[in-house]
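Of the protein chains in this complex, one is absent; all others appear in place.
Right after this comes subunit A.
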Amino acid sequence: MSTLTTSPAEIASSNASLRAFLHGLPGVDRVGADQRAAMLGTRSIKTTAKAQAIDLAISMVDLTTLEGADTPGKVRALCAKAVRPDPGDPSVPKVAAVCVYPDLVERAVDALAGSGVKVASVATAFPSGRSFLDVKVADTRQAVQAGADEIDMVIDRGAFLAGDYRKVYDEIVAIRQACARDAASGGEDAHLKVILETGELATYDNVRRASWLAMLAGADFIKTSTGKVSPAATLPVTMVMLEAVRDFRDRTGRVVGVKPAGGIRTTKDAIKHLVLVNETAGDDWLTPSLFRLGASSLLNDLLMQRQKMTTGRYAGPDYFTLD
């Protein structure tokens, strides 16, 4: 793809120019995209490749709890699991991050201090995003102040579907600014993951446009879903987003990560996603810093399959901790 000749700010200078750019991206043919994703889903990952994939997948998990019933105790337990997924086997890698609601960030930060596991917080009136911009900005700031390393924001799908791309863009830019940590505190800015909620965008053309919109506005990651809307992460949607980050790097040089979230429950699902990354964006993206799996129950299935590979037997579910 040719290099971008105009800067993101120029492209976003008006809603009309933003629209012209996004609608000028090549379309996505649904039948063809579904076929390609299904074909990649038939890849057979066995023996050494499977062992490698399982450990990689564990290290990419954003272990998530996003319930109204979340308590400090629940978060503490989840953090313990994140650092030491299998108490009986220290060779199991730790997960990438724990993902919680903003008011529980502090608990997670305490529990994970020094572990290397990141704390991610959803923000911006998650999951619907239907609130006022200053509320969303304040929501983000407080989460960052509480110590969140990563912010998972939602885009304004209503504005996107109404064609007001500029509003979506401006909001991402504002949240990105709210992710900044002041220099005095010495901390890095929080990384920004932008949730597109692809289940509500419905078409693959929209997924591609929203991906570009988020990347132009400065997203560090683009994420499929909140997990609260069905369908959440599907293989073809993740594939379209991987194509977007691949093309974005070609045209701008900047590398953006991808996070499918919601509905990834089995090792098989996780491995299919890794194959998709490998054969779409390329193996540069096969690292927790550029690819995450937003999940909760997935981790135990990964652990179960991992143990099966080393012992040759499946242990019952009671041999894996429920946190």
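Definition applied: a residue touches a chain if its C-beta (ideal position, glycine included) is under 8 Å from a C-beta of that chain, and two chains touch if they have at least 3 such contacts; residues count from 1.
Rule of thumb we're sticking to: contacts and distances are computed from a predicted model.
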item	value
Undisplayed chain, where the name is taken from the UniProt record, one of "Spore germination protein", "Aldehyde dehydrogenase", "DMT family transporter" or "Peptidoglycan D,D-transpeptidase MrdA"	"Aldehyde dehydrogenase"
Residue in contact with the excluded chain [from A:T47, A:S91 or A:T311]	A:T47
Which residue of A:D62, A:D156, A:E243 or A:D269 touches the chain not shown here	A:E243
Contact residue for the chain not shown (choose from A:T252, A:N278 or A:T321)	A:N278
Residue numbers in subunit A that touch the chain omitted from display	1-2, 26-29, 31-33, 35-36, 42-50, 52-53, 56, 243, 274, 278-279, 283, 286
